[in-house]
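Only one protein chain is missing from this complex, and each of the others stays in its spot.
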Amino acid sequence: MPLLQFDVIEGRSAAELKTLLDTAHRVVITAFQVPERDRYQILYENQRNKMIFLDTGLGFSRSDKLIMVRVYTSPRSEEQKRRFMTLLAQELQQHCGIDGTDLMVTFITNQKGDWSFGFGEAQYLTGAL
Amino acid sequence: MPLLQFDVIEGRSAAELKTLLDTAHRVVITAFQVPERDRYQILYENQRNKMIFLDTGLGFSRSDKLIMVRVYTSPRSEEQKRRFMTLLAQELQQHCGIDGTDLMVTFITNQKGDWSFGFGEAQYLTGAL
Partner (left out) sequence: MPLLQFDVIEGRSAAELKTLLDTAHRVVITAFQVPERDRYQILYENQRNKMIFLDTGLGFSRSDKLIMVRVYTSPRSEEQKRRFMTLLAQELQQHCGIDGTDLMVTFITNQKGDWSFGFGEAQYLTGAL
């Protein structure tokens, strides 16, 4: 945790997808100071006509490299969330050639006790985590 | 923002999907009074056996035109949410032939600062939006 859900448009190679997920995970570790093995990622590839993303009037357009990231997590500080967003934009630009105009992020927050990582145990409540 | 996620059963034409998304977006604009370019939509097509939706005892059944809409948004008033639901049912009936029995909606609410629309910037916090 966090769990990251990525929505992209189809067309990337398996290697490109791997780089994208690896890059995002490094940002998770840095921004949230979580263990290396705290990695939970799902990626959906969508056809072009099934992702319609405009700009709320901000004045830019999106390309087919568009990526929507939903971060499901227990509460994180505003500073941590902003660091995550900023770093993610930087690292995706550098390692995946994804422009800032193609990155959208949102957070969905729940509580630590809402998570079970295995065995039906709420590890944050039992003390295992 | 809001971000709308649609889950439907496979079988609609590209034109039908476009009409569905266009219709839903007009409802977003009217119900939430957002700008025309505040459009963020993802649609997933699912096989019939992968969407099981009953009725909690309300006494109706669902057809293969079933549509589940998840609305990810910063807080909206109860009035706005009810207006959205009501209008969406009306407009989908009129323009897409979707019966009221085939429409299910839920809201997932976060905060304005949880959103980045591009560049890793939290535009509602920086004042860009």
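As written, the chains take the letters A and B, and residue 1 is the first residue of each chain.
Basically, contacts are C-beta pairs under 8 Å (C-beta built on N, C-alpha and C of every residue); 3 or more make two chains touch, one makes a residue touch a chain.
What you see is a predicted model; the values in this text were computed from it and never measured.
Q: Of the residues B:Leu20, B:Met68, B:Cys96 or B:Ala122, I need the one that contacts the missing chain.
A: Looking across B:Leu20, B:Met68, B:Cys96 or B:Ala122, the contact with the absent chain belongs to B:Met68.
Q: Touching the hidden chain in the complete assembly: which of A:Gln47, A:Ser63, A:Gln94 or A:Ser116 does that?
A: In the complete complex, the chain left out is touched by residue A:Ser116.
Q: Tell me which stretches of chain A touch the chain missing from the display.
A: Counting only chain A, the missing chain is touched by 1, 3, 14, 17-18, 21, 25, 34-35, 37-45, 72, 108, 110, 113-123, 125, 128-129.
Q: Since one chain has been left out of the picture, which residues of chain B touch it in the full complex?
A: Touch with the absent chain occurs at residues 7, 44, 46, 49-58, 60, 68, 70, 78, 81-82, 85-90, 100-109.
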